[in-house]
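All protein chains but one are shown in place.
Here the chain labels run A and B in written order, and each chain numbers its own residues starting at 1.
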Amino acid sequence: MFLQNLITKVTEQFSDSILDTTEFRGETVLHIKGECVLEVLEVLKSEGFHFLADLTAVDNLEMGGFERYSVVYHLLNHGNGERLVVKAYVPENNPNLPSVESLWKTADWQEREVYDLFGITFDGHPNLIRIMNPDDFKGHPLRKDYPRIGKGERKDFPIVERNIGTKIGRSES
Amino acid sequence: MTVDTMKQIETEKMVINFGPSHPATHGTLRIILELDGEKVLKATPEIGYLHSGFEKLGEHLDYNQYITITDRMNYLSPLCNNVAYALSAEKLMDIEVPKRAQYIRVLMCELSRIADHLLAVGMQAVDLGAMTVFLYGFRLREDIYDLFEMATGTRLTTSYTRVGGLMRDLPEGFDKAVLQLLPNVVNVVDDIETLLNKNRIWHQRTKGVGVITKEDAISYGISGPQARASGIDWDIREKEPYSRYDDFDFDVIIGLNGDVFDRYLVRMEEIRQSIKICYQTLDKMPEGEVNIDADSGYILPPMDEVYNSIEGLIYHFENIMPNRGMEPPIGEAYVPTESPNGELGFYIVSDGTRTPYRVRTRPPSLINYSIFSKIIEGHMIADVVAILGSLNIIAGELDR
Partner (left out) sequence: MDRREIKSNFLTTTVESAVNWARKNSLWPMPFGTACCGVELMAVLAARSDIARFGAEAIRFSPRQSDLLIVAGRITIKMMPVLQRIYQQMPEPKWVISMGACASSGGVFDTYSVIQGIDQFIPVDIYIPGCPPRPEGILDGLIKLQKLIEKEKFSDYSLPNSS
């Protein structure tokens, strides 16, 4: 009931930025436009969803969706144990949306992770740099068009030999 | 030295690099510390040294194959990962596994929790110089490994669950072996507590160190024993019960101060609660199958059918062939579970084919670690290892 009321309220308040509401296996998903994510989440936070359990992204290249990428927020209400999923869609060209780091500190690292793996940028993030891959990594590996085995990064290292007193082959036993 | 003379000494800020190959970083964490003498002014954790593309791999393996990968995520308690993944996949496919399988999962999860907490406390103690605790804990861990080996065939990379049930039923005599082990656990926990609880050095190194306040814990998304030590009354086993945790009676352990000492106490007490749950699962263990019906199309038929009947054989191949396989509905599912480190859940998006479209792990280690740079500020450099140990960061899960 709580969730129903809240969703109705949010849909009324942000009528032109809410794309859809779906339910699957008892999980309610709120689909919204990327640019208004900060306002919507701010309202949801003040209404009780005060815990950001998870922040991730999905590349909709093959599956289709409102836009190419969706950033997924899993919210939790400690008071009554309700969960809500918010999906914010961002377009393929210049995927960009506001950062929610000001609402939850936990978003700091997770947005960096999304940036690293999907190449989605977050406005207002204090330190948006790569987190998982090395700084000189090219591309964003969790995009669907990035090959699983990479583009040769894993082969690209100097070969180290023994440095002092080079060993010239072990004697056959 | 009086305060006046202190002022005249020009001190320079020193930057040191801690890790990634350092004994107290458990392998692969790296922290860049800015120091003023021994005081930490700023700590910048640098992660990703074990980023092995788990999530990318998940898009290329089918639902059952990925279970082997989940073992390698949090390798201190692989069974909890197996269960968490299977639960998400089952929610997606709308499968309800038999009661016996659910009870076995609970039993295995709780044994893993005991092993995980023991090692977490042991490693923390080693880092602070108390080797004995580690050795005691590990000896018991070996016994728990023996149990896992009995049930799953391996010590560490268990891959015990399947979508729709378990790899196999518990072997004969497993319950007796567990019953034999549990009193030992109590003894070891008592021993460790005797060694540490009133130990003056332990108190001085851990009390008031690395305090996480309740507000911070919520803002940083902290979960698990780390959050409960700060007074957050949230245990997913109790609040959002999965796999029939609501059939069992146990207490949620809450700390008061949120410091390293409280996190240690919460872990020790949780081991006791886990023992309680283990006894109850054995008591109430129902008889019956551990897998759902093979007709559902999600599970492999029994082996003797495969070997002895043509239908079984066809069925088996239908299930494992790359261009066939199970066909889950289109949709997405997320089941939060209480792993020894905090909320662990797999967010699976399915596009209706045999491989998931996207598998995301909600990694408790990553999220719990992000608070580190905040709580270390102003502490001594020696406290770095104390706090790291108490957060129990598992690199495999941190970086995935």
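Observations
What we mean here is this: contacts are C-beta pairs under 8 Å (C-beta built on N, C-alpha and C of every residue); 3 or more make two chains touch, one makes a residue touch a chain.
None of these values were measured; they are calculated from a predicted model.
Shown chains touched by the undisplayed chain in the intact complex: A, B. Annotation for chain B: contacts to the undisplayed chain at residues 20-23, 26-28, 48-53, 56-57, 68-69, 71-72, 75-76, 119, 134-135, 138-139, 141-142, 145, 155-157, 395-396, 399.
Take chain A: the residues that touch the chain left off the picture are 133-134, 137, 141, 146-151, 153-171, 173.
One rule holds for everything that comes next: only the chains that are shown with their structure count from here on.
Residue ranges on chain B touching chain A, taken from their complex, read 47-48, 51, 53, 55-57, 59-60, 91-92, 94, 216, 218-221, 223, 232, 234, 239-240, 331-334, 336, 343, 345, 347, 349, 351, 357-358, 360, 362, 366-367, 369-371, 374, 399. Across the complex, chain A meets chain B through its residues 24-25, 27, 29, 50-54, 56, 58-59, 62-63, 72, 74, 76, 78, 81, 83, 85, 104-106, 108-110, 113, 117, 130-134, 141-142, 146, 148.
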